[in-house]
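Missing here is one protein chain; the remaining ones are kept as they sit in the complex.
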Amino acid sequence: MERIPILRMGQFLLVTIQVDMHDRLAVQLQDDLTEKISECSSRGVLIDISTLEIVDSFIGRMLANIAAMARVLDAETVVVGMQPAVAITLVELGMSLTGVRTALNVETGMELLYELRGDFHSEMGG
Amino acid sequence: MKATKQETVPIATSSDVVMARQKVRQWAIEMKFTLVDQTKLVTAASELARNALEHGKGGHMMIEQVENSIKTGLKLVFEDRGPGISDVDAALRDGFTTGGGMGLGLGGSKRLVNDFQIESEPGKGTRVTVVRWK
Partner (left out) sequence: MSKLPEMINKHHEEIRVDWVKQMSTAVRRADLISNEEVESQSRELMDAIAMGARSGDVTNLDGPAWGQARDTLSAISASRAKQGFTTSETATFVLSLKQPIFNAVRRENASDPAALFDDIWKSTQMVDKLALITADAFQVTREKFIARQQEELMELSTPVVKLWDGILALPIIGTLDSARTQVVMESLLQAVVQTNSRVAIIDITGVPTVDTLVAQHLLKTITAARLMGADCIISGVRPQIAQTIVHLGIDLAGVITKAKLSDAFALALQRTGQVVTKVNGDNSGNKKTLLRREE
């Protein structure tokens, strides 16, 4: 079955969600991420949703779950690139995703992750 | 309302939910809805299709372009032969939370559309009809 690829960038993990996910794919991503965070002892996860045109309550819950599970594993999660139309719709739907940190794009998202959890002597060079 | 063209889509698997989203997107684009309105329609469709699948054990969605004397709109009808909802009011009520069961799907979708109607009886299934006007 297709899976959403998870890239490792030093102490952080990067996920780019580009497809219109069906529910099983979303659940699979949750599982894969928690495993990988644990496996790599990652300190942060960046989820790029800049090409996602829909975030419904299921996907919203998935993001909130990922953030919560990651935190239990001592990793921070930043969701980046939410499209304006999606943000407006999510708010109308009633989801505020309060437990999820957000940033405008991958660049600012990485800055935020470094601010929160960056180890300045990491192999990424700091 | 004077009805024009329509299409019916089955909702039996989670891939059908994705298909339902894409169909609604296509129709909304063709009818030249704004991006925000498109997103609201597709998201509402996703919620309601999922409800029909999970709670209603499967059903179908009907899409139709409708018109009244001054405007055009997109009408979606979700029907299932599931267990039905015994307390519709409770199902529609939800708070602004980050999660929740079916409640968020129904109540939330109501806010994404202009007209919202739900008919449901325990043992007889559920029908949700929504319209978004241009």
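Per-chain residue numbering starts at 1, and chain names A and B are given in the order in which the chains are listed.
In the analysis below, a contact is a pair of C-beta atoms (placed from the backbone, for glycine too) under 8 Å apart; a residue touches a chain by one contact, two chains touch by 3 or more.
Please read all numbers here as calculations on a predicted model, not as lab measurements.
From the options A:Ile37, A:Ala75, A:Leu90 or A:Leu113, the residue with contact to the chain not on display is A:Leu90.
When the missing chain is restored to the complex, the residue among B:Val9, B:Val36 or B:Met62 that touches it is B:Val36. Within the entire complex, the positions of subunit B that touch the omitted partner chain are 36, 69-70. Residues of subunit A that touch the chain left out of view are 80, 82, 84, 86-88, 90-92, 96-97, 102-105, 108-109.
Methods note: only the chains that are shown with their structure count from here on.
The distance from the centre of subunit A to the centre of subunit B, with each centre set as the mean of the Cα atoms, comes to 28 Å. Across the interface of their complex, subunit A is touched by residues 14-15, 17-18, 21-22, 25, 35-36, 38-40, 42-43, 46-47, 50, 94-100, 104-105, 107-109, 111-112 of subunit B.
Listing the residues of subunit A that touch subunit B in their complex gives 20-24, 53-58, 60-61, 64, 84-86, 88-89, 92-99.
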